[in-house]
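Here the complex is missing a single protein chain, while all its other protein chains stay put.
So, subunit A:
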């Protein structure tokens, strides 16, 4: 199994730079997820790794070999596309064996490998059907099967679940996780769905405007984001951001929009100068009934999810704060609501968007 190294990788279309110098190490057998909003360049980066887009500048290394100018079929990769990209005129068996046929593999060997992939993916009863006769989930399994038979060093998945309904997406997510264990191979997976990223990845690469915003394990990104973008992108519902000012003592942050509530700065946090504007980040699930700091809010909307309730509330019609409340079944829109949290759980960000550590 191969790892990948990207060094200073850039991509331009004419004068527009879409990938702006990516440095990244991916270990063998690692499940890496590229995540980010639409247009951040994650799919372009994946296509550059696949060889479907050229690399304008920088080095791409797969399994210790420079791959910048190598044909896609010779990079040791296999790709699963968002729209499945199954050949519509071929049966499932023909689709899965097509690459091997072109590689000159003997028919018996193709049949053996296709049957093996069909067994892993439970596709055996569908082998003679055409893609048009399959459901979305079945098509996606065939697309994965087509990738498996090539025995690639690296699997590339380009938003493979985004065309499936919610239930099937959860099912296929578990399937892909199982496959990663069974095949023990490197996987690079692109998605804009951060739940997929959090549940599947060993390592998440958060991308923004063609650059890497942060790389880390799912929980590292959740607990310890480097900047406002990552803090806001990872986690659902997203983190609340409150405007704050460092108090004159330098040891506290005031929240002017919330009646000058005081948040004492943690000892381990760097102390910005008094009067500095900061952003205070707190996740909806970090509000707790016995928290020391309180925000007086008015409820605007409520979402009951059964096990949990999300309360959307604001202070004096200001920024809407999302609070995950376990015992809030009785609350109603228009009511006053006190949200409490412990100052130790908040994160501080400077005016440049970077974390104050």
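Structure notes:
Methods note: contacts are C-beta pairs under 8 Å (C-beta built on N, C-alpha and C of every residue); 3 or more make two chains touch, one makes a residue touch a chain; residues count from 1.
Keep in mind that, in the parts below, contacts and distances are computed from a predicted model.
Of "FAD-dependent oxidoreductase", "Heme exporter protein C", "Na+/solute symporter" or "Carbohydrate ABC transporter permease", only "Carbohydrate ABC transporter permease" is the UniProt protein name of the chain excluded from the display. Of the listed positions A:3, A:72 or A:264, the one in contact with the omitted chain in the full complex is A:72.
Set against the missing chain, the residues A:12, A:56 or A:82 yield one that touches it, A:82. Panel shows subunit A; residues 47, 50-52, 71-74, 77-79, 81-83, 85-89, 98-99, 102-103, 132, 146 of it touch the chain omitted from the view.
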